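I am attaching a structure below and will ask some questions about it afterwards.
A protein chain is absent from this complex, but the other protein chains hold their places.
Lettered A, B and C in written order, each chain numbered from 1.
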Amino acid sequence: MVRVAVAGATGYAGAELVRLLSSHPEVRLTILTSRQFAGRRFTEAFPAFAGRVDLLCEEIDEGRLASEADVVFTALPHKMPMKIAPALVGAGVRLIDLSADFRFRDAAVYERTYQPHAAPELLARSVYGLSEVYAAEIAAAAIVGNPGCYPTSVLLPLIPLLREGLIEPGGLIADSKSGVSGAGRSPSLRVHFCEVAESFKAYNVAAHRHAPEMEAVLAREAGGGVGLTFVPHLVPMSRGMLSTIYARPAAGVGATRVRDCLEGFYRGRPFVRIRPPGFIPDTLHVRGTNVCDIGFVLDERNRRLVLLSAIDNLGKGAAGQAVQNLNLMFGFAETAGLDAVPAAL
Amino acid sequence: MVRVAVAGATGYAGAELVRLLSSHPEVRLTILTSRQFAGRRFTEAFPAFAGRVDLLCEEIDEGRLASEADVVFTALPHKMPMKIAPALVGAGVRLIDLSADFRFRDAAVYERTYQPHAAPELLARSVYGLSEVYAAEIAAAAIVGNPGCYPTSVLLPLIPLLREGLIEPGGLIADSKSGVSGAGRSPSLRVHFCEVAESFKAYNVAAHRHAPEMEAVLAREAGGGVGLTFVPHLVPMSRGMLSTIYARPAAGVGATRVRDCLEGFYRGRPFVRIRPPGFIPDTLHVRGTNVCDIGFVLDERNRRLVLLSAIDNLGKGAAGQAVQNLNLMFGFAETAGLDAVPAAL
Amino acid sequence: MVRVAVAGATGYAGAELVRLLSSHPEVRLTILTSRQFAGRRFTEAFPAFAGRVDLLCEEIDEGRLASEADVVFTALPHKMPMKIAPALVGAGVRLIDLSADFRFRDAAVYERTYQPHAAPELLARSVYGLSEVYAAEIAAAAIVGNPGCYPTSVLLPLIPLLREGLIEPGGLIADSKSGVSGAGRSPSLRVHFCEVAESFKAYNVAAHRHAPEMEAVLAREAGGGVGLTFVPHLVPMSRGMLSTIYARPAAGVGATRVRDCLEGFYRGRPFVRIRPPGFIPDTLHVRGTNVCDIGFVLDERNRRLVLLSAIDNLGKGAAGQAVQNLNLMFGFAETAGLDAVPAAL
Partner (left out) sequence: MVRVAVAGATGYAGAELVRLLSSHPEVRLTILTSRQFAGRRFTEAFPAFAGRVDLLCEEIDEGRLASEADVVFTALPHKMPMKIAPALVGAGVRLIDLSADFRFRDAAVYERTYQPHAAPELLARSVYGLSEVYAAEIAAAAIVGNPGCYPTSVLLPLIPLLREGLIEPGGLIADSKSGVSGAGRSPSLRVHFCEVAESFKAYNVAAHRHAPEMEAVLAREAGGGVGLTFVPHLVPMSRGMLSTIYARPAAGVGATRVRDCLEGFYRGRPFVRIRPPGFIPDTLHVRGTNVCDIGFVLDERNRRLVLLSAIDNLGKGAAGQAVQNLNLMFGFAETAGLDAVPAAL
């Protein structure tokens, strides 16, 4: 059994990690941390877990983490993971970080969007945790920078097509829509029920900090300049994310080649489903799972490829993919702890 | 492995059965039936299951059911289960029926509320499937009449108190609230999103057919006349049920005795949680599970006991309890197939 | 034109007052106050009003209120209205207070539930603003203590029946359900979208501070001891309130007498609709209006009268009734500013 700690266990991504890890067959949960609930039971924060998770929440203590855990998931605000990473990695503990701190190879790119990086020397030992794409590197990594939810939903459909040159790297548009849990559990007017119900809106239009993350990966994959306009929206639902992505197909590329490329790339991967023609992804179909459903329509008249991808923002968009990365890092079955059959609703 | 069929697999309760049974360690799903989807894949009805459930839907064929299944779950409209039950039971197949057809010991009571009973001779071999209360009888039964969702939520808190005489059997009130999935998957104006959102209403006030079901069980338990006014309501949410139950405490009964009684009765039962003082059950805490959360407040000034119970109407209120009954019938661990850790949301 | 100020304009009840008053034919809005938005436009708090309401929010200034307004609506937290009331009333300004500060005739009752009363001498000049019941007193009052939303929904169906002696005054139960806007606009975990969606729960069971308000009025109406168990619940919707009320009919009282009593009492009152037999009130039918829909079912077998009342908690439950009281106080048509035809959804 691998000993696992979750730092930041009482946010939504943290709680989803606790849910997945507490029934993972190869895992023993040893430590949960939470500033807000330190000294109290995890079940005070989430009564749903009563009778199933018995741990107390603690303050973060790098020494304790290093001695009690083989791997630490950090579901913390940006900036905090890079502060504790050196001590953990130095002690041989592996890190799966759900913040942005270890998603960039180039500290300068991180710093343009976020803040000065506190541990740039660790970036060389960290890998971007898009599981299906970078599985080999993830397996060997000391640190996995788990992708953001938006990037996961945008990159999974685009990378195979860019690698094969089936779409043009410029002029990409990602119009993404996220459920409210993506905004976290901290109360604010923005997540007040009455402000969300009957409301649909965009935010951070062409200015969201997930855009540089996507662009950095896409540029690496395309081998050069990529242009992406990214517009996130908020949907009045708790969990789920759908990205509608617009790309120019390369000359001569038709629907069959697009389909062959996507199906080929993801053949045998249990968590990406390329949906048959005429089938449109729906967040309800992936709720509570680690699955990414991908569909597409080629608008021949306008020579525009419309890709659609649905994930659960807390699943494949956060905790699910993090556990998948754990499985890759420790040589477990890729689906270990992630094979719950989805619910119809 | 027990061979299991689900008849009526493409309603919400049926799909929840498929979800639970397809990851049950002791079960092999052999047959799914659906009038509407006969000849098509189950995943056409519920794309969420793509890659996880590969069965075709079939028409009901008693012969095939008898030869391919050791136990049949019937998630069918009232009237249909009692038609196929004789052939199945005659062939030695056990039946877990989610309709009302086998919930009553007395055919006359059934017939007052529903219709002429087609197989009254089988009522003697059928048991009311309230798992925690009738576990021994369920284990031995040929047929289990799985309780309705409302009765489950009302009976679990009341039966221990009635048995011990801590509340008066007359003047009971159950004010219950159900999520929309309880109304089934068939389209109607009543379940149209726009008619449900921003709507809260009662229906079948003091005239719901679950009332006689509750009264029959309560009368048996109380050993005499019980009076219950039952008012169901519809909540703008998909899954979940909360019952607020009002009872008169017997003379001299205080909160401690109520608590001792409930905690004693359900001690060691994995799916009923008696919540600590001050903790109010919430449907979100049991969503997707087979758990029933029970809390209470004694209004001393008015000598009124307010009991609150929360279940998932598709879980403990339908498919979850049905699987729990399967476990009791076949001697499996009571939590087999039902031990998924709940989600925070 | 009456000059009107709204103190506390940027909460939900305040904004609903602004909406109603800004199209009221006899009203000129002169002052809006808001601590949080002082110095900024009201439309920054509520962009929906852009182009329709042009006022700046101000800090509360009794002098300015007294010189610029003939009547002040206070949609402020309890305690604040009673502090500014003496100055306003002393200057001849009338007050319609949506807090609890002036809802009680007896300061001691208020103080048991809330806090020391700062202006008990004004209670004699204040009237409980249940419009249909106390219209004459309201017309002459210096101060109207506008009823709480729960009391409005519970008292309107009960008072006529109590006055005529058609129900017993003891053993009353009010099982009430409120939309989330009743919890106010301040962010908290309790109103976080993800905690509310798919959640139904009770709160303050038999301990809500609206219970003493109801009991005081009911006791006055019944001329003696009344017993009421009150249990409020939270519904995942923005606006709306439904109360399900259980009462014992007096000996010999049948459905016809109940109907005659209710219809007689509310005949000609534009905002209370006694619904025909078989018709169950639904919050969607009164959303955005000042209407209270009342229906009932007599459970003959258990001799229990089930009354159902639906209001909009921000309408008849708060701002709507406050404007209705304005109309009564100034001799305007009772429906002035309140006659918008309701929407289907």
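Heads up, the rule we're going with is that a residue touches a chain if its C-beta (ideal position, glycine included) is under 8 Å from a C-beta of that chain, and two chains touch if they have at least 3 such contacts.
Because the structure is predicted, anything quoted here is derived from the model rather than measured.
Set against the missing chain, the residues C:52, C:112 or C:301 yield one that touches it, C:52.
Note on the undisplayed chain: of the listed residues A:120, A:184 or A:236, the one touching it is A:236.
Among C:23, C:36, C:67 or C:115, only C:23 touches the chain left out of the display. Hidden from this view is one chain, which touches chain B at 12, 180-181, 185, 187-189, 191-194, 196-198, 236-238.
Against the chain not shown here, chain C presents residues 12, 15-16, 18-19, 22-23, 46-53, 181, 197-198, 238-239, 270, 273, 275, 279, 282, 284-289, 339-345. Interface residues of chain A facing the missing partner chain: 171, 173, 175, 177, 179, 194-195, 197-203, 205-207, 227-229, 231, 233, 235-240, 242, 244, 246, 280-284, 287, 297, 299, 301-302, 304, 306, 308, 310, 345.
Quick note on the criterion: only the chains that are shown with their structure count from here on.
Chain A and chain B have centres, each the mean of its CA atoms, that are 37 Å apart.
Rounded to a whole number, the gap between the C-alpha centres of chain B and chain C is 39 angstrom. Centroid to centroid, with C-alpha atoms defining each point, chain A and chain C lie 46 Å apart. Counting partner chains per residue, chain A has residues 12, 181, 197-198, 238 touching two or more of them.
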